[in-house]
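One chain of protein is taken out of this complex; the other chains stay put.
Up next is subunit A:
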Amino acid sequence: MAKATNSLPRTIAAHAILLLYTVIALAPVVVIVINSFKSRNAIFRTPLAPPTAETFDLIGYQTVLGQGDFLLYFQNSFIVTVGSLFLVLLFGAMAAFALAEYRFKGNTLMGLYLALGIMIPIRLGTVAILQLMVASGLVNTLTALILVYTAQGLPLCIFILSEFMKQVSDDLKDAGRIDGLSEYRIFFRLVLPLVRPAMATVAVFTMIPIWNDLWFPLILAPSESTKTITLGAQLFIGQYVTNWNAVLAALSLAILPVLILYVIFSRQLIRGITSGAVK
């Protein structure tokens, strides 16, 4: 059956619009990255041209890697992201299992209480969070950031994972119980492996805002030894505004790790969104 919706002019129009928007989405990133490989003169004379043999120059990257402590910042970001991610997934999965599996008094109420954090941003409690961290001596430690991001990530994680855990077959769990497995073993051995795809989706959703956050590193851990890459890049670029090579190189260095991770995980992420995990 020839459908009117698939006629040639319509298809061309659809591709034209999508292609145009793809260019709008990618062009700024491409312009930054290609110019980071050019000499200062070429950056200004031909900003839209890719680097050629004469204009190729790595001076920006040399400045960045020589000046900033980017390796340390990168390491801090990595520790914070992986640490929070681990705690969010472990605590979140445990709570989601309790909410999905057992009937107990206050189950629904507990679910609602935890869901509150999906809509109300943790940032609004910043004043008291800072006081809490000062009182407990955690200011300027990565632990403070890990704790905050764990609290921030838990509500959505619990919400999504409990939906998935409800789908795990009861027969399987009951079979485990008859075989004498404890509830903990049922959770770790039977249920967790089955919801692994959902865990991966939650991981990607949790990771991006943590890696990119500027607010909490700026407020809770601005010291030199605890700066994350996002805060480090922000301060570095602010300092070197007139050194265009260095700024472009720093931006490119900040873009690349995220881009590589995205290319690796994009199928997981997109499948997660389109499977209706977030509704």
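Here, a residue touches a chain if its C-beta (ideal position, glycine included) is under 8 Å from a C-beta of that chain, and two chains touch if they have at least 3 such contacts; residues count from 1.
Going forward, contacts and distances are computed from a predicted model.
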item	value
Identity of the absent chain, which is to be given by its UniProt protein name, from "Quinolinate synthase", "NADH-quinone oxidoreductase subunit H", "ABC transporter permease" or "Outer membrane protein (Porin)"	"ABC transporter permease"
Residue among A:58, A:72, A:110 or A:139 that touches the chain left out of view	A:110
Hidden-chain contact residue, picked from the options A:58, A:122 or A:199	A:122
For subunit A, the residues touching the chain missing from this view	3-6, 10-11, 14-15, 17-19, 21-22, 24-26, 28-29, 31-32, 43-44, 47-48, 87, 90-92, 94-95, 97-99, 102, 104, 110, 113-114, 116-117, 119-129, 131-132, 147-148, 150-152, 154-155, 158, 183-184, 187, 208, 211-215, 219, 230, 233-234, 237, 244, 247-248, 251, 254-255, 258-259, 262-263, 266, 269-270, 273-276, 278-279
